[in-house]
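A short worksheet on the structure shown next.
One protein chain omitted, others in place.
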Amino acid sequence: MTAKSKQTDVLRFTETTDLTIPTLRILDADGKLRKNAHEPVIDKATALKIYENMAYIRVLDERMLAAQRQGRLSFYLTCTGEEASVVGSIAGFKSHDMVMSQYREQAALRYRGFSSEQFMNQLLSNDLDFGKGRQMPIHYGSHELNYMTISSPLATQIPQAAGYAYGQKLAGKDACTICYFGDGAASEGDFHAGLNMAAVSNCPVVFVVRNNGYAISTPTSEQFAGDGIAPRGIGYGISSIRVDGNDILAVYAASVEARRLALQTNAPVIIETMSYRLGAHSTSDDPSSYRNADEEEIWRQKDPILRMKKWLLDKGWWSDQQDHQLKTQYKKEILDALKSQEKRPSPPLSDLITDVYKTPPLHLRQQYTELLNHIAKYPDHYLPNPNNSGHQSALTQVN
Amino acid sequence: MTAKSKQTDVLRFTETTDLTIPTLRILDADGKLRKNAHEPVIDKATALKIYENMAYIRVLDERMLAAQRQGRLSFYLTCTGEEASVVGSIAGFKSHDMVMSQYREQAALRYRGFSSEQFMNQLLSNDLDFGKGRQMPIHYGSHELNYMTISSPLATQIPQAAGYAYGQKLAGKDACTICYFGDGAASEGDFHAGLNMAAVSNCPVVFVVRNNGYAISTPTSEQFAGDGIAPRGIGYGISSIRVDGNDILAVYAASVEARRLALQTNAPVIIETMSYRLGAHSTSDDPSSYRNADEEEIWRQKDPILRMKKWLLDKGWWSDQQDHQLKTQYKKEILDALKSQEKRPSPPLSDLITDVYKTPPLHLRQQYTELLNHIAKYPDHYLPNPNNSGHQSALTQVN
Amino acid sequence: MPQINLLQAVNSALDTAMAHDPRVICLGQDIGQFGGVFRATSKLQEKYGKQRCFNTPITEQGIVGFSIGLAAQGSIAVAEIQFADYIFPAFDQIVNEAAKFRYRSGDQFNCGGLTIRTPYGGGIAGGLYHSQSPEAYFCHTPGLKVVIPSTAYQAKGLLLSAIRDPDPVIFFEPKAIYRAEVGEVPDDDYEIPLGVAEVVTEGADITLVGWGAQMHQLHRAAKMALQDGISCEVIDLRTLLPWDLETVAASVNKTGRLIISHEAPRTGGFAGEISAAVQEQCFLSLESPIMRVAGMDTPFPLVFEKEYLPDYLKVYEAIKQSVNF
Partner (left out) sequence: MPQINLLQAVNSALDTAMAHDPRVICLGQDIGQFGGVFRATSKLQEKYGKQRCFNTPITEQGIVGFSIGLAAQGSIAVAEIQFADYIFPAFDQIVNEAAKFRYRSGDQFNCGGLTIRTPYGGGIAGGLYHSQSPEAYFCHTPGLKVVIPSTAYQAKGLLLSAIRDPDPVIFFEPKAIYRAEVGEVPDDDYEIPLGVAEVVTEGADITLVGWGAQMHQLHRAAKMALQDGISCEVIDLRTLLPWDLETVAASVNKTGRLIISHEAPRTGGFAGEISAAVQEQCFLSLESPIMRVAGMDTPFPLVFEKEYLPDYLKVYEAIKQSVNF
């Protein structure tokens, strides 16, 4: 049925090697422009905003990891090593574009303006958590910032992002959706469903696949036999690009162009960022049992933040002193926020039954009344401590 | 993380057109060998067996369509136009290879030796139906012939076929699995799951995708935006080939080679057969409301059976007289079988509760006893007529 | 008022919804030009264009996921699943995503604009995969609403309510009576409130509860029982989640007896929930055990469909058994 296919007399199987997708790289390991590479148009303010965001997230991740070890948080998950993949991409979009992410993209949320207090509110499940203390730490979301609340089931956001983008198109908004996911999530059926539907129904959505080499303990070699994720896009009829995920300029340039393409052609675009999950999967994980330290070390040398810093220093847009100041300031900001927000109370008990439906139906109101009566009999036994650190999790041992 | 990918300085999206998979064609429209094409090694007996099977299925489909119109069957579904895709492929395999099919591959079952009576038993849900009258017509299966019982949910057999093949490999059988499905079924999440798992766990399974242009009323242009199914294989790291599905030699040659490759490399292979569903989707469907007759006519001209017949005549392996005789004989064989098998009774009522579990548990035995007691009160109201044509289906109006 | 069948009533509801609100979008397999395998979406693409009524690829998880996204964006998505038997690939999107979307976000986001329509039930010689009644799975899922009409009038009014309801709704259409069930249906827009059962026939001796095509079996059994002098109160649940326990309990407190009937297999079916809840509320009023007349605990069979299904004769026998307890 396809008119595109030419006839051949030769019995030959097409192999994976018949399609290789190159990796875009603009900055070399030392933060210098590569020989034939074009520096993307980027003004100083944007460049610094990007850098500052990456630096912020590195500090946040370090501090929260420590806080988790101290028992002040039940769970945490870092973006370490992948900051350029996330910040470089989100910077290519507009603030009215919708973000539908997996869970390792806190840098994108920060880029949109999420405050340290807001991070803490969610991580601590306090009364100011937008999610009303219902989800585990790191399941952020912000309506104001067009950042869809994260859900744990992997890849479910992929077909949803296609639908969201279709709605944006129909509503005539000059906006698209940016959908993040990982190399592991791309194995789910929802990946296939979402990409195919996005392509065939012409949805302006940009899929950013963070190929970071691992899904918990599973290396990509046990996740798929193909050459990463980008070649799959070709099968769906989607324009696809692979970039060095540790090269901020490559990610940024591809993202700006991807957004333009998505909106101009009303079609999905794939960006595969090649990087590495430098830390553990989460605070529940210990990678030493499934990968060796040498491998980690190689990637530690490719730190995307350092690489960008070198470029900024070269450009004269940044100094070591500024750098030091910034990090100190972030550290203080974050620790202050942690301290202040962990004193806040839990959300009200009534939040247990709201938002299941827009209006709580009778049976839920009855169950709530019964609960109140029951708690009244054992007031000491129930209700969270005002100090949320009571919420320690057996998940510290798992995912 | 992928070592295969080269670095590039140039921001360029890879497009669908960067990978085009040609269509293998060996016979031209007149059944002549194409100029540079190699005729696959095929002996006369095999060639005739293939041809006879295609002819048989054409007659079966015509007769059963008529029988359905007469109300003797509740439902039927033809393979018309796609006989070469199915017979050409199955002929490339061994009888101990497992077949896991969709529902339009009755020709493969016949090739394995399913008798006219056995077809009728299933279509009529009589006491000799291997499926014990439980599934709708066309849901064949034969343990003896290594033909997995068909199930209606689309694409579910795809990951199952991968697992089946993995089991064959582990058990050290010199056997593979052949898995059929359609262009529409390839949109299901199970397609993605099955192909990816087959590739990454090295399963000797050959996927034969019948790209026949439609999924019920939905043309492939509304099913996907890419260039058919074969290019998707490249994304999974699977050797893939596209063939003219109306060219018996192309399908056969590709299939023989695919089997060899699958078993030799312990890896999946994809064959996409390009053809056309000449008839309605099923007896519940009327294509005139969604496609025009001209399109059908173009494809009717490409009849794969006729094309093979010309080649056989040219080779001196077949004559028009033999052809006529064969069709008359098949017609009689099939109508005789219909007549004799429709006189047979339904399966015993006890089959209602067997095989839910290997041994019926207590609650099912109790429910059965209750049913018997109930039926005893209203003996005229229950139990199928000995003549199964009573089972008329509102599905005649639907799928 | 015109007499139309249940299928036409569904079509009329979709037409009405699309005409009144440009945000309403219909999507599903073969629902475009073809109008769906049952023709429930007949002419909608012609009227409202390909953007608002379109064919999807064959991926139920994709259809529902896409529709959740659409609804989250602000559209009103009405997704068709071709047969309820094929809703299971979408189970995760429905149960883990749609049902929990508002809750998990603290009401920052919701997909209340989502309605999933799907033909369900037996009686059409469809065997294992064109006959199932999977409503109980969804009734165990907080965050969803589950609605099932039994008449043409209900079909239009309930579907319009479902489409406009601020929560995700699964709307099961009893396909066995798509054409057989005919009644007066206003051309106009009207809604029937969700969550409210309908006492279709008042009675004194025993309460019969059901939904969908099963209502016709209940009515027929009630008529037979009346010949024996047994007066049945027949209740059509209409909404299964959240369901109208008050109406059912009030009836059982009056009659002292209850039979619930559904096509789905007995074990784990929704009759169990109704029985348990009514027993909790009406313990002292009950004069005989609450009974369930349901499908058998097997996959849905083909040749023995008639024997398998809970028909009016089985309900009638249960009525006698309950009354003579």
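Each chain gets a letter, A, B and C, in the order it is written, and its residues are counted from 1.
We adopt the following convention: a contact is a pair of C-beta atoms (placed from the backbone, for glycine too) under 8 Å apart; a residue touches a chain by one contact, two chains touch by 3 or more.
In this text the structure is predicted, and so the values were computed from the model without any measurement.
Across C:A9, C:I58, C:A77 or C:V95, the residue that sits in touch with the chain not pictured is C:V95.
Interface note for the absent chain: among A:Q7, A:S152 or A:Q322, the touching residue is A:S152. Checked against the full complex, the one of A:S5, A:T23 or A:S74 touching the unshown chain is A:S74. By the touch rule set out above, chain C reaches the unshown chain at residues 61, 85, 88-89, 91-92, 95-96, 99-100, 103-104, 128-129, 136-137, 139-143, 241, 264-265, 267-273, 275-277, 279-280, 283, 286, 288-292, 297-299, 325.
The chain not shown here touches chain B at positions 98, 100, 129-132, 134-135, 139, 141-143, 148-149, 151, 153, 156, 158-168, 170-171, 177, 189-190, 192-194, 196-197, 200-201, 351, 354-359, 361-364.
Where chain A meets the missing chain, the touching residues are 74, 125, 133-136, 139, 151-155, 184-185, 187-190, 215-218, 222-224, 284-285, 289-290, 346-347, 349, 351-353, 356, 363-364, 367-368, 371, 374-375, 377-378, 381-384, 388, 391-395, 397-399.
As a convention for this text, only the chains that are shown with their structure count from here on.
Most remote chain with respect to chain B, judged by CA-atom centres, is A. Across every pairing of chains, the maximum count of C-beta contacts belongs to A-B. If each chain is reduced to the centroid of its CA atoms, chain A and chain B end up 43 Å from each other. Chain centres here are Cα averages; for chain B and chain C they lie 35 Å apart. Across the assembly, chain C contributes residues 54, 57, 59, 61-62, 89 that each touch 2 or more other chains. Residue positions 189-190, 192-193, 196, 200 of chain A each touch two or more of the other chains.
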